[in-house]
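Note that one protein chain of the assembly has been removed; the remaining protein chains are unaltered in position.
Order as written gives the chain letters A and B; numbering starts at 1 within each chain.
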Amino acid sequence: MSNLLTVTDLKMHFSGVKAVDGVSFSVEEGSLLGIIGPNGSGKTTVYNALTGVYTPTSGQVMFDGKDITGKPMYSMVRYGIARTFQNLRHYRGMTVLENVMMGNYSNDRSGFVDALFHTPKFKKYWKETKERAREVLELVHLEDKANEYVGSLPYGLQKRVELCRALITDPKLLMLDEPTAGLNLSEASELIHSVMEVKEKRHLTVTMIEHNMKVMMSSSDHIIVLDSGKKIAEGLPAEIQQNELVISAYLGKGVGRHAS
Amino acid sequence: MTVVNRVQQLFQKYKLPILIILGLIVLALPFLVNASMVRLLTTVFIYSLTALGLMLIFGFTGMFCTGFAAFYGTGAYVTAILATRYGTNFFITLICSGIVAGVVGFIICVPSLRLSADFVGLLSTALLNIFLAIVRAWTDVTNGASGIVGIPHPVIFGHEFKSKEEYYYLMLVMAVIVYLLIRNVLNSKIGLCMKGIRDNEIGTIAVGVKSRQMKLLTFTLGSFVGGVAGSLYAYYISAITPDNFVFAISTTFVQMCVIGGLGTLSGAVVGTVFVTFLPEVFRSLAVYRLGVGGLVMVILMVIRPQGISGSKAFAADFSIADRIRQWRLKREQKKVAATELEV
Partner (left out) sequence: MTYFLQQTVNGISVGAIYAMIAVGYSMVYGLLYLINFAHGDLYVLGTFVVFSCMTVFGSQGFFSPLVSCLIGACVAGFVGILTERFAYRPIRSGSRNISMVSALGISALLKTISQVIWGPESKAFPSFLPDGKIMLGDIVLYERCIWVVAFSVIIIAAMMLIVRYTKFGRGTRFIMQDITTASLVGVNVNFVVPAIYALGGFLGTLGGVLYSSYYSLISIDIGILGTIKAWAVVTLGGPGSLVGCLVGGVILGWSEAMASSYFFNAARDAVGYIVIIAVLMIRPYGLFGKAKAEKV
């Protein structure tokens, strides 16, 4: 199995703060990579540097054979990368269907003039977008909520809507950022179950930042551990659980750091 | 269930019949009401287009623009100059006015894209001032502060539109056409993008939208519509001066959008009707129109930010009923705490 994503010596410095300081890892196609680490270790910053939110200070990112280092955020979908955000970047004031339809933007090849006059080309793509959105919603069992306003849904379902928006872009790599944060036990396991289901059905590769150890250990094929911007361990879930460095990173540092 | 919700539900259920009836009434109005009302309604049609342009920029894409009168004024002056000096065809003038306004909008929007989000507001207000300064100073072309008079009546296929009824129907048809086109755009991926950029720009970029281009597109489109509205305005009142386009007018447009309901198409119409008719209803308040509108805006922001039409995107987390309940609860708690202290 080849590596879909290879990150080499990624550095992200912000005027003196070394948020990410030389992180390297790769993700095998079809696998699920777990990324763990105490708060402030740079996990989300790695995501941001990979997906164009920030331009990496140095390092290289190879995805599917192409060099995507420093490419802008809007090009990620074209490469086949979709992500979710730690603080849910969905649209509370729009319906579930609209949220998911938004994700199909890059597949919709109609233009402004088509939209202006609702030409047949527009109608074709619009219909297609709606159908694909419904398909994705069915994948995660949300199709009955299609016309509800996202803001009125429980938090767990809102997270699933954001997931759907990422899925409709038909990604090769799905990057999840703390998908179970803020969810109770049953919501969390439902969500992870959905993720695994979709991963199988669509042959996705997934990376997942998580704090929920149970979830991590049971769903990851491979795990990397970050601390203070550096990778301190990597390996199979069972190995990580025994790793001394990892244990001390979590227990030794204590609470009170800035969020990553 | 609140009153507004109930009204909205009714409206949804009987949408088509209601619209047909409303449409018939609007068509028949010139024969049912007096002359000044007809004139007032004609201005409502024109202003609702301006509100629509601003709504695209502010209500749908979230770019706070307080200098919109600059595009409106640009359209009006282009029309005035072309029509009085060169006698150009109505449609050509209309489109040209829109295009010039759109280009100006484009130029203003470009620098603000890379800079902070607030910049558009500042720049558009500055633009308005610069526009007024240019108009007042460039007397050769714009006649300065005295303005341009004698704008000819629109002539379409040989027919000259001069009576108030003719203007009424002309403006009505123009407004409806533009509305339908814009409605098409809003019910498309472009409309989704606009709302997406407003509600969560980064999330929208993450799914592949080049948000800068989208903002530019919307701003240009909105200012184009504003220019068209200005053009119709110039034709309608046949004499314009710089004072028709001062900052207070810009504020009035914002009031129309806000009161009507940001982020909704109907909001532009509802808001325009509200803001235009309120001073008519309370005649004595006409002088204070701006202030009253301002007060209404503030009150709305506090208790019902989604305006009359109530787009969910702008609704606060708590409804009015919830807030009253909360306030009462707080008062109770304070009382209890006070009595506990005494004990």
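Here is the rule we use: contacts are C-beta pairs under 8 Å (C-beta built on N, C-alpha and C of every residue); 3 or more make two chains touch, one makes a residue touch a chain.
Bear in mind the structure is a predicted one, so any value in this text is a computation, not a measurement.
When you scan B:V302, B:I320 or B:V336 for touch with the missing chain, the hit is B:V302.
Of the listed positions B:Q12, B:S116 or B:T339, the one in contact with the omitted chain in the full complex is B:S116. Touching the chain that is not shown, out of B:I134, B:I177 or B:V336: B:I134 (per the contact rule at the top).
In the full complex, chain B makes contact with the omitted chain through residues 58, 62, 64, 66, 111, 114-119, 121-123, 125-126, 129-130, 133-134, 136-138, 202, 247-248, 251, 254-255, 258, 262, 287-288, 290-298, 301-302, 305, 314, 316. By the touch definition given at the top, chain A reaches the unshown chain through residues 44, 48, 53, 85, 87, 259.
Simple rule for what comes next: only the chains that are shown with their structure count from here on.
Inter-chain centre distance (chain A to chain B, centres taken as mean C-alpha positions): 39 Å. Those residues of chain B that touch chain A in the shared complex are 181, 184-185, 188-193, 195-196, 199-200, 202-211, 217, 263, 311-315. Within the complex formed with chain B, the residues of chain A that make contact are 51, 53, 73-78, 82-83, 85, 89-94, 98, 101-106, 108, 110, 112, 114-118, 122, 125-126, 129, 149, 151, 162, 165-166, 169.
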